[in-house]
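This structure is in structure tokens; I'll ask about it shortly.
One chain of protein is taken out of this complex; the other chains stay put.
Letters A, B and C mark the chains in the order given here, with residues in each chain numbered from 1 onward.
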Amino acid sequence: MATHQISVTVNGEAHAAEVESRTLLVHLIRDDLRLTGTHIGCDTTHCGACTVLLDGKPTKSCTVLAVQANGTEIATVEGLAGADGMHALQEGFWEKHGLQCGFCTPGMLMTGAALLEENPNPSEAEIREAISGNLCRCTGYVNIVKAVQYAAEKMGAAAETANAATDGEDS
Amino acid sequence: MAPKTSADICGMGHSMKRKEDPRFLQGKGNYIDDIVLPGMLWLDIVRSPIAYGKIKGIDSSKALEVPGVLAVLTGKDLEAYNLHWMPTLMSDTQMVLPTDTVMYQAQEVAAVIATSRYAAADGVAAVEVDYEPMKPVIDPFKALEEDAPVLRTDKEGQTDNRIWHWEAGDKEATDKVFEEADVVVRESMHVPRIHVASIETCGCVADFNPVEGHLTVYMTTQAPHAIRTVLALVAGHVGLSEEKIRVVSPDIGGGFGGKVPVYPGYVVAIAASVVLGKPVKWIEDRMENLQADSFARDYHMDAELAADADGKIRGLRIKTLADHGYSDAQAAPSKFPAGLFSICTGSYDMEQAYAEVDAVYTNKPPGGVAYRCSFRVTEAVHCMERVVDTLAHKVGKDPAQLREENFIPKEAFPYQSPLGWEYDSGDYQAAMDKAREMIGYDDLRREQAEKRARGELMGIGVCSFTEVLGAGPSKDFDILGIKMFDSAEVRVHPTGKAIARFGTKSQGQGHETTYAQIIAEELGLPAAHVQVEEGDTDTAPYGLGTYASRSTPTAGAAGAMAARQIRAKAAKIAAHLMEVSEEDLDWEPGKFSVKGAPDRSVTIQDCAFAAYTNLPEGLEPGLEATNYYDPPNLTFPFGTYICVVDIDRGTGEVTVRRFVAVDDCGNIINPMIVQGQIHGGLTQGIGPALFEEIPYDEDGNNLAGSFMDYLVPTSMETPAWETGHTITPSPHHPLGAKGVGESATVGAPPAIANAVVDALAHLGVTHLDIPITPDKVWEVLNEKGVAE
Amino acid sequence: MRIEEGFTIDAPAAEVWAILSDPRQLSELLPGAEITERIDDTTWEGGMTVKVGPLVAAYTGTVSFMLNEEERSAVVRALGQGKAGMGTAEMTMNSRVAALPDGGCEVTMDSDVTVTGILAQLGRGMTQVVSRRMLQEFVKRLTSALENEAKEAEP
Partner (left out) sequence: MIPPQFDYHAPGGLDEALGLLGELDDAKVMSGGQSLLPMMKLRLASPANIIDIGRIPGLDTIEERDGCLRIGALVTEAQLEESAAVAERYPILLDTARVIADPLVRNRATVCGNIAHGDPANDHPATMLALRAHVIATGPGGERTIDIDDFFHGLFMTALGEDEILTELHIPVPPAGSGGAYVKLERKVGDYAVAGVAVQLTLDDDGKVTRAGVGLTNLGFAPIRATAAEETLLGADFVPAGGLRGAIEKIRDAITKAPGADEVIAAAAQAAADMAEPVEDRRGSVEYKRNMARVLTARAIRQALARAGAGG
């Protein structure tokens, strides 16, 4: 049985691990690194509960080999918030009741984070499209869309303030 | 309705942000697969690929050679402990592992225990089972034919495949109404087998301590206390008595009814832990979950309505065949084999009704779990709401108008239904009015007429449902004899903070928040200061669990009652502190004051502190109460849903353009959470209406065994739900509240089906079975000559 | 599932029947099939491996032949157990070789196939696809076997 020595950066922290060829990335994250916020829901790339960011791109970690992730930057829900505790998206999900059982939530958050990174002001249709690979069985999606919109607004406002501050310095 | 409490207290009526959310949002939830115990082993299950057949042999030798595999358990191994069979919650029996025959595809055949997840999976692949397949009985109608093979040969005295026959109502009187009626309409329909498909599958970690003989089972269960009792009954003879069993239900990633029963996997994992003396974890994968457990519905119904020429409903007659699969493993109250199906007369007043159900065994996995539904209410409502539309079309009346003309009038409550229910309260016209207004019903009908003239297909569907939930009053409701009360235990600490424990178990409903709000409402303690706990049988008071929208009607009521007991004691303390008599006290949330001297007051926190420090003579210290609430009646929430669909004449695709849901669940504890429950329920309504089904081929193969074919709606198929509400309090619930979690799942499918049929009604179409898939619609369009 | 297939072949019925009624020859022509041991007069042990791109399904089991020499017809029953939980495959095939006026013959093969487990479940007509491809390959091999025989028979 072949094993491989790999190194990954997860939420900014470097990790080395020895994995089997077949070890799935989601099991490396959950079982080896004990970051259990990333969940397994379907095994066939349909539900997105296992979504993490792999070099910034939302990816279903149940259908990636751990060894394929060698040398990559991985972001999981545990690293979403900065030192201040809650990312604007997490706040949005809380404010807008974008979660119920919470099982799909980490995957939704990671997908949402990647969307806002790429498209800071998405329309409802764009949000719906972006999360269409993440199944939620509890919320009916309406509040998830609102949660992402909340975060977009908040992050936009924050960016504006930052810009205004910068402008101020410039003038 | 304005909340009575301030935002600081956050009692009923406040859209308080959920207390449980931060841990879920930060990836710190504690779901079953997150639990790791020292020395833990993994269990994986060998499942039958065939639906019916003999096991000629199980060869474990190659599996035992797989590195990391420690043991393979079979039915024969369990037989030695008499653990190869277990009772179901409906007093039927079910194999844990088979000794000679498999009865459905994906049935558990053997279990492999190994040191890792991966080794266990390899072990499963290496177990060789020699099957002698037999021709399965898949069609429930054929199962009742005389020459059908008897499937349950293990049951003494069982000479056919009928499980039970059940009926409600006066058959003769109903037949007479039908004979006299001007109009009779009839529809045959099938509400197919579906699956709850919670995003988290089932699983457990069984941890038997051989030194103390103590078993802890962490499991995805909606009913931890009942499960503990069942385990004690199943395994008492091998020394597991109830005081030595602790069931812990951690965070649950969706339940919807699928996590009520005891599945063989749980029992095998426990047996494995007992045998090996180590913790054993079993987690289903998605295919196992979709193939072996958590199935709902599967009712074949023939419904007839008798009416006057103008559409006044006089009677209802329903004949039903219920396909339960291999075993009657429903989680229904024991006196209600067909659940609460007799709510089928719905929101309409009529003279007579008669319903009968025959249940039958087939070679499918046990069915009958309630998929977000209070025991067969979904089937009953679907049946009634569909056939009401047929009647409307038959007598040429608008379906909304025909409903209005037949509603039980609001003055008639409490209303005695012809099938024996006493509806607590209702105002159906108000919900209808609001829904019509929100959606602009009359304009839509005009638009439809214009489109119809142009050959476009648009439909408007109406559903006015009545739910029945909150099981239930102990005189009628029990599971395995255990009365269906529920419980709360509230303890106020000296500094005025509280812990409240309940016999239910949240799976996303937000109990940690809503229960805290109930306590806040009654005691005036800020909800933020009330810690809610559920799911640990060692600490929580005994209750029957969370399903069938029963938490608010039962445990929620228990919480209110316990808080009131505490308030009563606090009043004595307040009187003592202010040196007045109890009769001289006024209460407002959080504060006792002296009548006529509102400045003289003590807070509930003051009383709490005094309960431990400064008590009136003769009063027992402490400030806590436990309440076991036995509801006097069920609650009957209701609503009117209206939806608009457009049909693609080329492909048969149905698009839900708009969907308005007006619900009435009595007084509302947390409006945000109630709306969230409705949104989720609606989505689990559009699923079965348009997408979800577990079909079997004639060989018993499950054809929707993964999310590739079990079509859970995504954000793209789900419309932007529009919700509204009316409030008609329950007269008997302490808070005037009713349940709500399942209303939308019950009401949405017929609204959508009615809309599709409405779009095609002018072509002579009266019915389409759910799920209404594009190919089904196209076949109709093609037959009627209107396909593109 | 019923699968009805038929083909004509430019060879005498007797020759074709001789091949189709001989389990060993038959198994050589069927892609992935193998006969390992004779159990009794009519029953054989064997295996079958179906390969479709990356997909591999291997079965072991028994096959029995009931021959009617006069009518040149056979009833073949096979039961295979899949490896690694792949499920079972059962087949009852009625085959018949009928001479045609032009000296060739027509072969009909009507099968009742029951496939259980994941292959049947994943649907997408997999069973039909596989059985049709196997038949095509079978006819190809049969034709070339008959041609070879004919060549060998030539002086």
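Assume a contact is a pair of C-beta atoms (placed from the backbone, for glycine too) under 8 Å apart; a residue touches a chain by one contact, two chains touch by 3 or more.
Keep in mind the model is a prediction, meaning the values are calculated, not measured.
Undergrad: The chain left out here touches which displayed chains?
TA: A, B, C
Undergrad: Tell me which of B:Thr115, B:Ser334 or B:Thr651 is the one touching the absent chain.
TA: Of the candidates B:Thr115, B:Ser334 or B:Thr651, B:Thr651 is in touch with the missing chain.
Undergrad: Of B:Asp699, B:Glu717 or B:Asp758, which sits in contact with the chain we cannot see?
TA: B:Glu717
Undergrad: Pick from B:Asp302, B:Asp709 or B:Asp769: which residue touches the chain that isn't shown?
TA: B:Asp709
Undergrad: Sort through A:Asp32, A:Glu73 or A:Glu129 and give me the one touching the missing partner chain.
TA: A:Glu129
Undergrad: Mind pulling the subunit A residues that touch the left-out chain?
TA: Counting over the whole complex, subunit A touches the hidden chain at residues 1-2, 4, 20-22, 24, 43-46, 48, 51, 54, 57-60, 63-65, 67-68, 70, 111, 129-130, 132-134.
Undergrad: Could you please point out the subunit C residues that touch the chain left off the display?
TA: Answer for subunit C: residues 52-57, 84-86, 118-119, 122-126, 128-130, 132-133 touch the chain left out.
Undergrad: What is the set of subunit B residues that contact the non-displayed chain in the whole complex?
TA: Residues of subunit B in touch with the missing chain: 117-118, 121-122, 125, 285-287, 650-653, 691, 695, 703-704, 708-709, 711, 713-714, 716-717, 773-775, 778-779, 782, 787-788.
One rule holds for everything that comes next: only the chains that are shown with their structure count from here on.
Undergrad: Going by the contact definition above, tell me which chain pair has the most C-beta pairs touching.
TA: Counting C-beta pairs in contact per chain pair, the top pair is A-B.
Undergrad: Distance-wise, how many Å sit between the C-alpha centres of subunit B and subunit C, to the nearest whole number?
TA: Computed from C-alpha means, the inter-chain centre distance equals 50 Å.
Undergrad: How many Å are there between the centre of subunit A and the centre of subunit B, using C-alpha atoms for each centre?
TA: One centre to the other, that is 31 Å.
Undergrad: Name the residues of subunit A that each touch 2 or more other chains.
TA: none
Undergrad: Among the residues of subunit B, which are close enough to touch at least two other chains?
TA: Residue numbers touching two or more other chains: 706, 708.
Undergrad: Hey, which residues of subunit B end up touching subunit C in the complex?
TA: Residue positions touching the partner: 46-47, 49-51, 105, 124-126, 128-131, 133, 697, 699-703, 705-706, 708-709.
Undergrad: Residues of subunit B touching subunit A in their complex?
TA: 17-18, 20-29, 31, 33-34, 36, 117-118, 197-201, 251-256, 285-287, 507-510, 672-673, 675-676, 679-684, 706-708, 712, 714-716, 718, 720-721
Undergrad: Over in the complex, which subunit A residues touch subunit B? Could you list them?
TA: 20, 22-23, 27, 30-31, 34-44, 46-47, 49, 76-78, 80-81, 86, 90, 93-95, 97, 99-106, 109, 124, 127-129, 131-145
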